[in-house]
Every structure is written in structure tokens, then in C-alpha cells.
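Heads up, one of the protein chains got dropped from this complex, but the rest are sitting where they should.
Let's look at subunit A:
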């Protein structure tokens, strides 16, 4: 038992690669939903209507100051009580979306607030339509400003998705735990998937920064 033996990892390599694909799918779904929550949250916050603002602030503070694991467990047990029966993977996506959503609201809000009012007024003075003002003066510059922060938030969410193994969601860590419990090769299995996670975050980072260079950076 004390000898390292990576044979089992090679033997079940296909299963691990399948896990990588599922982790990518799980986190992509979580990221997309978290962005939607982020945009809706910021829109609610910007209405200046206390009835819409207060829930957003409470949501952000509550989620950012409690562990993801507890949020995941709470949701896992709360949904069936509400009569909603979902498989663990869907529950995991909802939990990731809620957690990432709170951070996205903070990041997007920061970006939108960084646009000076004078810039919007200047757009209006130049006779731009409100759609043009929103797209070219608010949205795109704001996205440029927050793109790096949003990118690292996406990677963090992907790494956090490993915690979803604790409700048996289908992803890489869960597959690794299954292999581990059948073979007792804990170190070898976790060492290998740590390398796979490193590869995943490197891939996402490379993809995001090349998208960023092309679409979200200022000329030269």
C-alpha cells in the first residue's frame, strides 16, 4: 500500500477524461447562469427602488459570507422539501449559479459604476440613441473594465465545482472518489486529477485571455 502505483489511473483514464468533460459542462452551465443572475441583480440594484435594491444587497452579503459547501447542502435538502426533485447535478448547477451570481453582481456593479455620468451625457449631446449609448458607452467599456476580474471569477467557480462531489453531482472529483473507493489508491487518483484541474484552469485562462484580447481590450 505504501508504494506509489499509477497503474490504476492509466487503467481508468477514460473515466477521468469523461469527468473532465463533465466538470467543464457543469462549470460552463454555472458560469452562464451566474452571469444572468449578475445582470438581473445589477439591473434591480440600479433602479434605486429600495424594494428591489434591498433583496439584492441581502443576497450578495449572505452568499459572499457563507461557505459554498453549506449553500450546497442547504439547497440539496431545501429543494425536495419545496417539492422540487432534481438530480444532484442540476442542484449543483443551481448552487454554482447562486454562488457565482453574488460575486458577478459585485463585479458587474463595479464596472457599471465606473462609467462617469458625463460620458453618458456627452453621448446624449452627440445625438446618439439610447440603445447606442447603452451599448457603446455603458456596456462595452464596462465589460472591458471588468473582464479580468470576471475571468478569474470564472476560473474560481470552475475550481469550486469540485465541492459538488459531496452531493454526488457528476463531475471529475466525484468520479475520482468512486475510483478511490474501489481501489484505495487515494493519493495517486487525487494527484492525477489535481493535474487535470490545473490543465482545465490553464485552458480556460488561455481561452478567456485570447477572447479578451480580441474583443475586450482597447486598440493598442
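Note that in this section a residue touches a chain if its C-beta (ideal position, glycine included) is under 8 Å from a C-beta of that chain, and two chains touch if they have at least 3 such contacts; residues count from 1.
By our rule, contacts and distances are computed from a predicted model.
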Protein name (UniProt record) of the chain left out of view, among "Nitrite/sulfite reductase", "Amino acid ABC transporter permease", "Cytochrome c peroxidase" or "Fe-S cluster assembly ATP-binding protein": "Amino acid ABC transporter permease"
Where the missing chain touches subunit A, by residue: 2, 4, 61-62, 64-71, 73-74, 77-78, 81, 155, 159-160, 162-163, 165-166, 173, 186-187, 190-191, 193-194, 197-198, 201-202
